[in-house]
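Of the protein chains in this complex, all but one are displayed in their positions.
Here is chain A:
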Amino acid sequence: MLMFPSDSLITSFVYSMSALPPFKPVTSYWFRLSQNGQNELLCFPSPASPPPAAMIHSLFLINASGDIFLEKHWKSVVSRSVCDYFFEAQERASEPENVPPVIPTPHHYLISVLRHRIYFVAVIQSEVPPLFVIEFLHRVVDTFQDYFGVCTEAAIKDNVVVVYELLEEMLDNGFPLATESNILKELIKPPTILRTMVNTITGSTNVGEQLPTGQLSVVPWRRTGVKYTNNEAYFDVVEEIDAIIDKSGSTITAEIQGVIDACVKLTGMPDLTLSFMNPRLLDDVSFHPCVRFKRWEAERILSFIPPDGNFRLLSYHVSSQNLVAIPVYVKHNITFREGSSQGRFDLTLGPKQTMGKAVEAVLVSSQLPRGVLNANLNASQGTYTFDPVTKMLTWDVGKINPQKLPSLKGSMNLQAGASKPDENPTINIQLKIQQMAISGLKVNRLDMYGEKYKPFKGIKYMTKAGKFQVRT
């Protein structure tokens, strides 16, 4: 602020003021002190007359307790006091998820995503499609997860140098440069325990010695010179059922969201084709950039040169217009009597349309009304917990045995004198069914061209409950 490169200070200053959104009277900022004691004035953008429109100016990582634990700037430094506006919004929001993703401030716009209980706050200075920023931030999180296994504050702090190197490669002047995991891995090797040890001893580095030829290739998503002794390609067809079941057990809405995740470890440049028995099921699809769209349009065959390693080949949607099989039913009887401080809780689960497959890893959770003090329940199978603070009831059922249906019965204690809650809680169910895709989607065959070895191929099906809710 003190060093103005141009002499047209006054005019340009006025300009940058007029370009502000009509949000709050400007005068209020002169006095505004940030949490860090720095004057807000410090964060004035350098008064260049056109608004410098770099997409993403800065990134701040904020943990759940409101500490900024990492910052990165791609252009001039933006004072971290800009985050105060974010903290204000955070205070207003009752839950961490309720912080609005886009927050306007006098000079900047804050676009944030919340993942793994970390807020990734991007600072924007001018018009940019918000989804552009959001998508990029999610890509950053995915990359961290890919590199460090988990994306937690501790992991980021431990690998702060790698994080910085990654962010440096992913954005140039605020515009995404290399976001493809295969290219990044060529540039910066992911840290492993072994490599960290070796690096400490030998003093070698994480930064790839090779130059990222992938960036120039016609298949930018695949790194070159891949070699494996065991050539394998695994595909997981994972479907999630999103459903709302009403009180009487009838389906209000149900749809299937599926993905095909692949783990491909093949030498060289394999060219794969994957065909389905019933491709017409797929109502709406989105592809990894490697999939040849025209071929899909014409023949409904997935033809692609895969990236190396793990990637999401395809996600699809089987619409609500189709009939969706609901794998479990819930018999429930949850009542609160007027004037009594007791409530009844009775829940039984049973398999419904599972095509003979076992329903596993069932987890029932429910947010009980605020007035509930405690729950004395008896689970016929598995264990249940009730958190008296959050009022969250969780019942880890495990596998459903069709002969002996799991049930959870007992009573709830209500706050004395409190009136009867007017809504019964919603029950959320998680479950897993192995070896079945509930939509009936089947992979017909997988062929490889372009390489002469015989790869090991594997396909796995799984059905899960996505946002599966039962209203009671």
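Methods note: a contact is a pair of C-beta atoms (placed from the backbone, for glycine too) under 8 Å apart; a residue touches a chain by one contact, two chains touch by 3 or more; residues count from 1.
What we mean here is this: contacts and distances are computed from a predicted model.
**Q** Tell me the UniProt name of the left-out chain, picking from "AP-3 complex subunit beta", "hydroxymethylglutaryl-CoA lyase", "Response regulatory domain-containing protein" or "Importin subunit alpha".
**A** "AP-3 complex subunit beta"
**Q** Taking the full complex into account, find the residue in A:64, A:150 or A:355 that is in contact with the omitted chain.
**A** Residue touching the absent chain, from the options given: A:64.
**Q** So which of A:252, A:277, A:323 or A:355 would be touching the chain we can't see?
**A** A:252
**Q** For a quick check of understanding: of A:160, A:277 or A:355, which residue touches the chain that isn't displayed?
**A** Of the candidates A:160, A:277 or A:355, A:160 is in touch with the missing chain.
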